[in-house]
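One protein chain omitted, others in place.
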Amino acid sequence: MFVYERTVRFHEVDAAGLLFFPWFFSYAHEAMEAWCGALDGGYARLILQRRVGLPAVALASEFVAPLRYGDAARVELGVSRLGNRSLTLEYGFRRRSDGESCATISHTVVCTDLDALASTDMPSDLRELAAQHLRTSSG
Amino acid sequence: MFVYERTVRFHEVDAAGLLFFPWFFSYAHEAMEAWCGALDGGYARLILQRRVGLPAVALASEFVAPLRYGDAARVELGVSRLGNRSLTLEYGFRRRSDGESCATISHTVVCTDLDALASTDMPSDLRELAAQHLRTSSG
Amino acid sequence: MFVYERTVRFHEVDAAGLLFFPWFFSYAHEAMEAWCGALDGGYARLILQRRVGLPAVALASEFVAPLRYGDAARVELGVSRLGNRSLTLEYGFRRRSDGESCATISHTVVCTDLDALASTDMPSDLRELAAQHLRTSSG
Partner (left out) sequence: MFVYERTVRFHEVDAAGLLFFPWFFSYAHEAMEAWCGALDGGYARLILQRRVGLPAVALASEFVAPLRYGDAARVELGVSRLGNRSLTLEYGFRRRSDGESCATISHTVVCTDLDALASTDMPSDLRELAAQHLRTSSG
């Protein structure tokens, strides 16, 4: 499991005073970027030089408790499915102060050649990284 | 069906040059805000004076085609389920120039007393609005 | 004078309940994008096909009254200086409901070849557009 922590920022709450829910997806993406820090040059090089992106094709999420300004989020990232050209990432969000579960996100991405905008085989280093975080059925 | 249109802004694309996917949820929320314009004082009064919010409890989405800077999104909003305290909104995203389908979002919200942060019965004006946009099984 | 109007969105306020000030600059940029709608293909074609950008090199702003969720901003755009490769845009922000002045921004941009990332002469259509909105000293 890969863990990413992040403070809720002053401007990320909405007029109801709660973290605006699209930010959960942005936090998830940040967690994925941080996770890809294990690749040479990280996600930035993957996108800008290697020209392989990971656009979302499907998302499912549940929200059970809000986050507010001053809270910190703990995001736990795992891989639930690993295909030839796609993978599904799972994120669990907890409030860091008390460990309360706030949200879950299931995020399916497809390896995409950013110049052709067509799917492409997963690069081997990304495959190895994903395999290391793959949750086994017995897990 | 309620329709909301929106141009992709200069700053809403990501380093891959595509609309960053959390913005689809932000656009959906904007569509819901615009839809609530039919209520007296709109969504702003609902939140700030009436102190009733509609936080998301579940989301499911699929993304089939990207949007880029210069594109405009056409968001089609409908209601697929209407409960006592919750409702499910469905959004279809199309690229306005050619009508191509880009994404769908299913968005379940719960009427929430923002002071108590507890669920509350749906206000009658919101219920009537939702009932007008409820898709019947034969539809 | 070019006028751009914009509703403050649910997610654009901060934890103090006021429009987060960097959004004023984003609104100004939107106003500039809308103003460039008079160019063939607009700002999107300028950036993506013609590969000329207008990055900011200097900004000065004053904030005198806040905007809140539910307010609409009226942004009035003019040009105060027009050089060979740069121009200065002036923006006045008013609350639409009562016309109260909220903020002013002075925004100097340099025409930039986005491939070379070096300054370049202003395209003639942009120059003509800017000249039309140039405030004369007697104005």
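Each chain carries a letter (A, B and C) given by its place in the written order, and its residues are counted from 1.
As a working rule, a residue touches a chain if its C-beta (ideal position, glycine included) is under 8 Å from a C-beta of that chain, and two chains touch if they have at least 3 such contacts.
Fair warning: this is a prediction, and the values are worked out from it, not measured in the lab.
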| item | value |
| --- | --- |
| Contacts of the hidden chain among displayed chains | A, B, C |
| Among B:Tyr4, B:Tyr69 or B:Tyr91, residue touching the chain not depicted | B:Tyr69 |
| Interface with the unshown chain - residue positions in chain A | 9-11, 26, 29-30, 33, 42-45, 47-48, 68-70 |
| Chain C residues that touch the omitted chain in the full complex | 15-18, 20-23, 25-26, 29, 44, 47-48, 53, 55-64, 66, 114, 117 |
| Touch list for chain B against the chain that is not drawn | 10-11, 13-17, 20, 22, 69 |
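One rule holds in what follows: only the chains that are shown with their structure count from here on.
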| item | value |
| --- | --- |
| Copies chain B and chain C touch via same or different residues, half shared test | same |
| Whole-Å gap between the CA centroids of chain A and chain B | 23 |
| Averaged-CA centre spacing for the pair chain C and chain A, given as whole angstrom | 34 |
| Euclidean distance of C-alpha centroids - chain B vs chain C, Å | 28 |
| Chain C residues counted as touching two or more neighbouring chains | 10-11, 69 |
